[in-house]
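Dropping the structure in here first, questions after.
Removed from the display is one protein chain of the complex; every other protein chain stays in position.
Chain nomenclature is as follows: A and B, assigned in order of appearance, with residue numbering initiated at 1 for each chain independently.
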Amino acid sequence: MAPVGPRSGDAIFANVERVNAELFTLTYGATVRQLLTDLEEVEEVNKQLDQMGYNIGIRLIDEFLAKSNVTRCVDFRETAEVIAKVGFKMFLGVTATVSNWDADGTCCSIILEDNPLVDFVELPDTCQGLYYCNILSGVIRGALEMVSMKTEVTWIRDVLRGDDAYELQVKLLKQVPEEYPYKDDE
Amino acid sequence: MCMSHQDSIALKLSLIDSEKKRFPMAAIYSLYIINKSGGLIFYKDYGSAGRMDTNDSLRVASLWHSMHVISQQLSPTTGCSGIELLEADTFDLHCFQSLTGTKFFVVCEPGTQHMESLLKDIYELYTDYVLKNPFYEMEMPIRCELFDINLSQAVQKDRVAMLGR
């Protein structure tokens, strides 16, 4: 049987069950607001959003792989492209672009111009320091960790903070080799 | 241990032979899912008789996990992702490993076709009905009714598709 090639983000998005984005956006917004009320410290809210994203990412990666037919990426460059073109499209219905590569190909930016998480959002002055979309960085970190890549994901630009786009820096810290059940000396 | 597995497979085969008049096409004997650390998290027997006991299935799973890893290390080609098909006299074993390290494998009648796509379908069911079940804890044994229901439908559909050919 001929191998099935990877599917485009558009094709997958057209096939998955979809829901009203308003519901998602408002639910996320209400969650951030409730966390701010309960935790008081903006720093702590950033941390919790990242943790929630991580927990989501470690499960979502399998759905992504199963439905996209993506095979093992040859390098981190390909991985970043797949996240931006297929991953974002398949779940959020938008595509991102990848740029700002460093010389050794281990650090890049994922840039999002259209971000469904922030429709209708304006940050009040009391939320200085809040990374409103921090759940996204957690999702990416969690998902990549499941395919043996330890990464650090940080926000570089944020429209809610006055920038012109959303920019996430994804830095590959180390590629964990596959785990073998036996050590060599056993 | 390997012998006992083969015995039970052989036993089932003879039973299957007698059924062949009614169901001329191939059959799936059993399905295993192993988590990334080699623990058996799901096992289903489709044989009509000679069901393996829990210990045997656990042994098959851990043996397969180790063999799969060893095959990766022994392979002369770099970037080998491990055994995909093991052909024996009395059974075929098809294995699919996801990039996240979870292994799905079926033991079936020799020469059974389209097992790769069945395993992919099972992987997709796993993502929909196991990982999205809020009560499922990662890496733990799968005990989800919805997964069972959808899995039997997928296996059934596969059989019907083969009968139709």
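Basically, contacts are C-beta pairs under 8 Å (C-beta built on N, C-alpha and C of every residue); 3 or more make two chains touch, one makes a residue touch a chain.
One rule holds for everything that comes next: contacts and distances are computed from a predicted model.
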Among "Trafficking protein particle complex subunit 6B", "Ribosomal protein bL31m N-terminal domain-containing protein", "Pre-mRNA-splicing factor 38" or "MO25-like protein", UniProt-listed name of the chain not shown: "Trafficking protein particle complex subunit 6B"
Touching the absent chain when the full complex is considered, from A:Arg33, A:Arg72, A:Lys150 or A:Lys174: A:Arg33
Where the missing chain touches chain B, by residue: 128-129, 132-135, 143-149
Missing-partner contacts on chain A, residue numbers: 13, 16-24, 26-31, 33-34, 38, 48, 51-52, 55-56, 59-60, 63, 90-93, 116, 119
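The rule is simple: only the chains that are shown with their structure count from here on.
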Interface residues, chain A side, partner chain B - complex: 1, 4, 58-59, 61-63, 65-67, 69-72, 146-147, 178-182
Parts of chain B lying in touch with chain A, wherever the complex brings them together: 36-38, 65-66, 69, 72-73, 79, 81, 98-102, 114, 116-117, 120, 123-124, 126-128, 131-132, 138
